[in-house]
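In this view, the complex is presented without one of its protein chains, the others remaining in place.
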Amino acid sequence: MNKQTKNNLITYGIVIAFYIIFEILILTGHLSSHMKGLLVPMTYYAVIAVALNLCVGILGELSIGHCGFMCIGAFASAFFSKVTEESLPTAPRFILAFIIGIAFAALFGFLIGIPVLRLKGDYLAIVTLAFGEIIKNVINAFYIGIDSNGLHFSMKSSMELGMEKDGNIIVNGAMGITGTPHNSSFTIGIIVLLIALFVVQNLIASRDGRAIMAIRDNYIAAEACGVNVTSYKMMAFTISAAIAGAAGVLFSHNITTLTASSQYFGYNASIMILVYVVLGGIGNIRGSVIAACILYLLPELLRGFSTYRMLIYSIVLIVMMIINWSPKVIEWRKRTFGRFSFKKAGAKEAV
Amino acid sequence: MALLEVNNLSISFGGLRAVDNFNIIIEKGELYGLIGPNGAGKTTVFNLLTGVYKPNEGIIRLDNEDITRKSTIEINHSGIARTFQNIRLFKEMSVIDNVKVGLAERFKYSALEGILHLGRFSGVEKEMDDEAMRLLKVFDLGSERDVLASNLPYGKQRKLEIARAMATNPKLLLLDEPAAGMNPNETGELMDTIALVRREFDMTILLIEHDMKLVSGICEKLTVLNFGRVLCQGETKEVLSNPEVITAYLGE
Partner (left out) sequence: MSFLTYLINGLSLGSIYAIIALGYTMVYGIAKMLNFAHGDFIMVGCYIIFSVSGAMSGNSAVGIIVAIILCTLLGVTTEFVAYRPLRGASSPLAVLITAIGVSYLLENIALLIYGADIKSFSSVVKWEGLSLAGGQLQIQGVTIVTIVISVVILIALQLFINRTKQGQAMLAASEDKGAAALMGINVNRTIALTFAIGSALAAIAGALLCSAYPSLSPYTGAMPGIKAFVAAVLGGIGSIPGAMIGGLVLGIVEILSKTYISSQLSDAIVFGILVVVLLVRPTGILGKKVQEKV
């Protein structure tokens, strides 16, 4: 068994151990209902952190609009679940909801990737932010209702839908979707997380993953080696968006009223995920999962800490970046610790 | 039939004709040197040959195939591999993974098989590992297979870059100043490596170089560029004794 496989298994092991510990705590009644309510969000934040790390750490492109893909996954799947709630039994419906949420997020990842991936660096980052905001704003202007005549659609108001008396408004503009069935659970969240990890870790250890990382490290050399830069970028970005969509499905099936609000889907939310990724180690998939779980739970565990939470995160973020990336600091570390002994924790080998 | 045949190749940047009416014929198996003063347009020729720039005029034929308007990627698939003046490795990847990126065009499985690690995945990966190790051993990098490329010493980074280029199974190898930044010892070792590549892979090589000792030591033919134009072309000895070449290098 090679190092990579072993590393991957350790990651799955950590997630499963984590799951078992929490399940025991629940069974023995040691978990308050407040804490139980945090478990599903923790899993979807871990899932989207994995997705974002694929984009930032493996593909090497900074996206600050990833919550937009989560938003698409959330709305597409919630819409489906609302429409089919009466007609389909829970299990197949929820599985279909996942497929639809993921497919829509992937589709938009692909479509948005076409223009976005032609750009580089700061420009790319700001355009992902722009798309994230566009998605949020457009969804906020959607009104969709259903009645005996079928679907009605408007971008003005619910009155404009012109529905029959038996009609039912499903997406109500800025008020979003209310009453999506609560199908997400901690167990399902963990399963989705494991699948996301499986996909990303296997991808990294494959021919396609190596091509993606080659583009990250030096796209000119990658082209000279015959790597099709555009299509591999698209592939990584689309998969990343799809996984973010899966996080969105978990999200929407865990909340009573789903709105495309800035709190959940704005660029600030995307930046929060970025904080998880950076603190867990850029390119270090396992690190993202651990960082997402700890950073999400910690402020909830330490009451009173939450006021200072963001303040401390931001300081840690700045300090981490300087320690890990400042040329002077790196040189000093090399001098002090030797050439080979000290490699950036987030570097590829740790994946 | 010549392996590489370039006719009337020209490109201008703004008003400057960086490469002007460039011609070259390289036969299979030759080790050919492209020399000239700084700014003569040598790297621009490489960038034209590899599709980084598109020429304003001229035709490039590789093995009788017109590759003039092809993209960098297609040109690589057609059979030209290169190294860079300022080394361009995949720094955050291991030595063996650098080579395996180069191998990817020849050893294939679908993306789905890659993600699921099923089907052809294990078999093809094994073949790639074997092939990559075979290459690395030729370049004496076998023991560094899991080292990060950025952690290799300078000379070995140069070698890895050549190994990666060879992994794409080229017909023609372009080396852009392989001895840049090397001491005489390392240069000597590099000459051995280049000789080895020819022997081992029966490779045709075009190299840009400043180090006259290296050029006169291993190249069979030379083309001298000056101000984007071919100054002189032919057997190494004749070229190096040409008074015009001496003037271009040493000044009036």
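Going by the order they are written in, the chains are A and B; count residues from 1 in each one.
Convention: a residue touches a chain if its C-beta (ideal position, glycine included) is under 8 Å from a C-beta of that chain, and two chains touch if they have at least 3 such contacts.
Values in this document were obtained by computation on a predicted structure and should not be read as measured data.
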{"item": "Residue, one of A:Val40, A:Met70, A:Ala97 or A:Val127, that touches the chain absent here", "value": "A:Val127"}
{"item": "Selected from B:Asn7, B:Asn21 or B:Thr43 as touching the chain missing from the view", "value": "B:Thr43"}
{"item": "Contact footprint on chain A, counting only the chain that is left out", "value": "56, 60, 62, 64, 115, 118-119, 121-123, 125-127, 129-131, 133-134, 137-138, 140-141, 155-156, 173-174, 220, 267-268, 271, 274-275, 278, 282, 307-308, 310-311, 313-315, 317-318, 321-322, 324-329"}
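The rule is short, and it goes like this: only the chains that are shown with their structure count from here on.
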{"item": "Whole-Å gap separating chain A and chain B, where each centre is the average of the chain's CA atoms", "value": "41"}
{"item": "Residue ranges of chain A in contact with chain B within the complex", "value": "3, 199, 202-203, 205-211, 213-214, 216-218, 220-229, 235, 283, 339-340, 343, 347-349"}
{"item": "Chain B residues within the chain A interface of the complex", "value": "50, 52, 71-73, 76-77, 81-82, 84, 88-94, 97-98, 100-102, 104-105, 107-109, 111, 114-117, 121, 124-125, 128, 146, 148, 151, 164-165, 167-168"}
